[in-house]
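See below for the structure under consideration.
For this view, one protein chain was removed and the others were kept in their places.
Which chain is which? They are A, B, C and D, in the order written, and residues in each are numbered from 1.
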Amino acid sequence: MIAAILSLTVLGAVLGIALGVANKFLKVEGNPIVDELIALMPGSNCGQCGFPGCSGAAEAIVAGTAPPTCCPPGGKALVSAIAAKLGLSVDLSALGDDGPKIATVAEELCIGCCRCAKVCPTDAILGAAKQIHSVFREACTGCEACIEKCPTEALIMKPVPVTLQHWVMPKPRLA
Amino acid sequence: MSDNNYGTIVKDGLWEQNVVFAQMLALCPTMAVTTSGTNGLGMGLASTAVLVVSNILVSIIRKTVSDQVRIPVFVVLIATLVTIVDLAMNAWVHELYKVLGLFIALIVVNCAILGRAEAYAVKNGVLASAADGLAMGIGFTGALTVIGLVREFLGSGTLFAQASQMLGPAFAFLEVQIPDYGGALLMILPPGGFAVLGFMLAGKRIIDQKLAARGEAAAAPATA
Amino acid sequence: MGFMNLFKHFLGDDWGVHPDDRKRPAADRPLRVMPVPEKLYLPLQQHLGGPARPVVLVGQQVKKGELIAEAQGMISAPIHAPTSGTIVAVTDITAPHPSGLTLPAIILAADGRDEWIDCQGCADPFALDPVDIGKRVAAAGVVGLGGAAFPSAVKLTGAARSKVKTLVINGGECEPYLSCDDRQMRDRAAEIVDGIRIMLHATGAAEALVGIEDNKPEAIAAMQAAAAAVPEVQIRPVPARYPMGSEKQLVQVLTGKEVAAESRTFDIGIVVHNVGTALAVRAAIRDGRPLISRVLTINGNCTNDPGNIEVLVGTLAEEVIAFAGGLKGDGIGLARRVMGGPMMGMQIPHWRVPVVKGTSGILAFDAQEVAAQEPDPCIRCGSCVKACPMGLLPLEMSARIGNAAYDEAVGIGLKDCIACGCCAYVCPSKIPLVQYFVHAKGELAAQDRNKLRNEATKKLAQQRQERLDREARERAEAAAKRKAEREAAAAAKAAAEAAARQAAETEGESA
Amino acid sequence: MNPVSLTAQTVASPHAHGGNSVSRTMFRVQLALAPATLYGFWLYGWPAFFLWALTILSCVGFEALSLKLAGVPRIKGTLLDGSAVLTGWLLAMTLPPWAPWWVAVLGGFIAIVIGKQVFGGLGQNVFNPAMVARVALLVSFPLPLTLWVLPLPMSALATPDFVGSLRIFLGSLPVPDAVTSATLLGHAKTELSRGVDLAAALHAGPGLSWIGMRAGSFGESAAILILCGGLYLLITRVISWHAPLGVLAGVAIPAAIAHGVDPGRFLSPEAHLLSGALMLGAFFIATDYVTSPNTTTGQLIFGLGVGLLTWVIRSFGAYPEGVAFAVLLMNAMTPVIDRFCKPRILGRDRKGKPIDIPENA
Partner (left out) sequence: MNLDTLRDKLGYQPLLLGVVALLASAALAVVSSATAPAIAAAEAKDLRDSLSDVLPAGLADNDFLKDTVDIDRDGKAVTVYRARRGGELQAVLFKVAERGYSGEIQVLMAVDMDGRTLGVRVLKHTETPGLGDKVELRKDDWVLDFNGKSLGDPAPEKWAVKKDNGVFDQFAGATITPRAVVKAVKGGLAFYAARKQDITAGSGS
């Protein structure tokens, strides 16, 4: 009886040492997944997600406080990449019903104030002071940062027109 | 988690976080012992006892225990408790022990117990932890008893067979025998257990959906 | 189906399907030539690769065969005026495409004179340098006439460069309903063989194997007669089985060689061309004439007078149908309009779309031919697995695509799918399997585009950040400089003042 | 569907269809089952007919109920695809011919609700619904499920009339002892267990089993008729030969070896092939589309597995017959077989890497 009690006690003490040592030497600092997500994100820090920059959104997604769908400029490709990385299942078909949008300048309203160009995270708005601006289509991420800045409401978000090259055959209805 | 609202604790234990029907934990003992209502009840009560005491102990030592050895300490605690219950039952309720003896040792690996220790007791006070253990245990007992009764009814055509052996002769009135029905044997074999559990999980979902729909319907006029 | 085939079929060593070919009576009707319509609609993209760039102005007069849009980039083909007339507009028209979207096109109003430009033919093509032949074929805007419309010159010169040994001529025409290749092999066998010889010369291949399905005995006979005196051109009947006309399948049946995935027939010393392409190459070299017309099949239960018609590229399908006797009951009972064959062709939204170089057929189907039906659940019968000529698992791929797991679908072979339609053809549950695969390929392409775009965005954002940093730094430096200058100036001034004061003092002292 | 709506929606190729359909396939299988079924009616009389009809009715009824509960919009169309009828039919074929009514109803419930609809309906079930029901019934109610009657033409008793049959079916009239008998497999197992040599126990060979003159399930009786039905399915290419051949070979080969070594302990391959549900299993159960592998190689392996397991269960297991158990076990293996028996993609090797390009080309 005494032997049993003693051996169990010693076993506990030894295991305790082992665990204490393991805890000391096998500690993991920080979260590597966040860095991987930051690498995936557009990096334009547009703020549409409601977080301070892309790194903030990445942390929130990893923590589970933000959905992987929170980044509009990233689109479906980003969502599926994040979902794959985190092992989440996301219904992609529910996303982006109205398709991506980009900013366009209503030329009759533009006064050439340059305020929009200053906030654009991707330098997609071209135009010098006092001249009508225009949006460089390929560079616009549709982050809407410029919309509020325009004093004359000359910037409008318009859906990107579907072209033959960008058309995708619709998914068949499920049987 | 740390709010000590006993209403919530009871509701969680019995329904919302029910060990079997919601958390789907402890399925091994669930499948193994629920061949009759009596077995389920006995196993449930034994587990409840262990659960309450383990929750209390864990809650008491929660400030003393360091993270590094937290899990080994809990495991030792639970294993000790189960062994004590095993010995005690063998000595003093021997009839029940003959029925449940094989399964008592299973309580050690019943994840619900370590689960509650980790999820609740380690973060909450002694009283709340005891209440949580009791609520969870009663929820578990209820689930086992209901599954056991259904399987027993379909599989052997009886209800609470041998209940008097466990609870005493005063409970003999519980024992029901359906005349002229031998039972569908499959139901007291493991596949029957899974089938019954599956249908009950489906049933719980339906009830939850109905409740949610009613809740929404009730909330809608208020917000409108 | 021969005994051996039946046996193989029973053993399960079988790919593809044996659809009812429905080629007759259209195939047996004589070829008709359609007169020049009033207006021609010439899309700037009638081929794989980059679109052509217009080189004409609105209002300009052009002659038949004149270049109106030039090739852009490595893989592209020019477009020529199919008749003489005036350029009316360069605008967007409905594309021959299931989406019903538009694409830019040149609209040409015919003047009725149908006046050719001066064509520079060549009496002895075999004296030409193969590179020269390639250039001439490229200039003539010849593309593969089998349906994919890949610029032929790219294949010819590529073949010459990669030392191709065998030229495979695809006379399979395995698609049901279509008989334009059949008709041309019957009527123009000698020209086809001549075209093949020119292509042999251009590619440097030693032999040409012409694969013709054994359901076209007349064509086989005509071609054998025409090629009798040409030992390097061999006519090889192949079993009628869909998709025998698919490149990899035909090559395997004719040569026994298997084309590796993710590579092309070039890599095993083979180049594949369609019989119609041989004719177009011959016309481009011998007569110097560009590709401005093609033979297509008009067929389907809804057509009054099915047959093969030679049509100018740019003619509206509507007018072709009208020329071919119109539709039964003016289109009552029409269930689907299709351009190309029934297995791989495209549904088109209406008949006002132009014939392009790759259009092999115009089909008007009634409901019974289309046999469209709401899909039933998959019963995992495995018919699609047996039918797939590529050895894929269509049912598994479609299930994954149904769950939007596109990457998993790629993992089990989506990229190898040739969209031949065998799986959907045999599916007892009528599941639109090909549509799943086309959809998934489109989604994947869109995701790739998005990814590229995201990367570009990131680069732009970084550049902007760098610019902002640089500007800030420069501003800070400038400010620091100004401050330093100011301080220096102040110091100098102070020094000067001090010096002056000192001087004054010394002066004072000395004074 | 009207043509207008067809042109309105975008569809991909192909724009033609081979004409095969689920209902046509199911109909052909039913046609192939018909001769053996009709013969079964003659062998076992009215009770067998009642059993057959009620089992099918029960399956269709439970299917309709499940579809309604699941909120499927096209109940009628799905019912008409014939899969529930076929499930019921196959289940009835494997039941003792004079089983009481509640066996039919309960069997229909287990097959359709637990075996099929719980998994998500047609095409989603992992296990063959008819076999799930067969095994569940056998395990739950061993007594009525092992009460075999002799074929009426063989028995000493007069054929029960319509009313008598109905009473037998409804369970109010006990099955007379005179017509009950053990199946050949059951008899062999019983005799072996009391230490009687098989050579002494079996007087007549299994030859009469070709024409169903033996006790057994209602539909398994006449091996020759089942075989004909199976051949019809093979010729119309509803099934391929791989799974049936696999099953027959999987039983026959080990049986021949074991019988050769110890004829007193092991039944002959002929007895194995002609007894129990083997023929039915080989041609109608192991070829079930939903629960068998997709590729022909996989089907061959699947069939061999079913055959081998059947022989093992019959020879060493507790139950005299093992086809249903073997099928269920192999059903569970189907995803694994499917995983390892993928066809080779053209231009790729078995691992999915592009094949090597020959150097000399």
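Operating definition for what follows: contacts are C-beta pairs under 8 Å (C-beta built on N, C-alpha and C of every residue); 3 or more make two chains touch, one makes a residue touch a chain.
This structure is a prediction, so every number in the text was calculated from the model and none was measured.
Among the chains on display, the ones the left-out chain touches in the entire complex are A, B, D.
Interface with the hidden chain, as seen from chain A, comprises residues 1, 4-5, 8-17, 19-21, 23-24. Interface with the hidden chain, as seen from chain B, comprises residues 63-69, 72-73, 76-77, 79-80, 83-84, 87-88, 90-92, 94, 97-98, 182-183, 185. Residues touching the missing chain, restricted to chain D, are 141-143, 146-147, 190, 193-194, 318 (touch as defined at the top).
We adopt the following convention: only the chains that are shown with their structure count from here on.
Per-chain Cα centroids separate chain A from chain B by 43 Å.
In this assembly, the C-alpha centroid of chain B lies 41 Å from the C-alpha centroid of chain D.
Residues of chain D in contact with at least two other chains: 10, 12. Those residues of chain C in touch with two or more other chains are numbered 98-99, 374, 376-378, 429, 432, 435, 438-439. For chain B in complex with chain A, the residues that touch the partner chain are 67-69, 72, 76. Per the touch definition, chain C reaches chain A in the complex via residues 95, 97-99, 101-103, 374-378, 401-402, 404, 406-407, 429, 431-432, 435-436, 438-439, 442-443, 445-451, 453-454, 456-458, 460-464, 467.
By the touch criterion given at the top, residues 12, 15-16, 19-20, 22-23 of chain A touch chain B in their complex.
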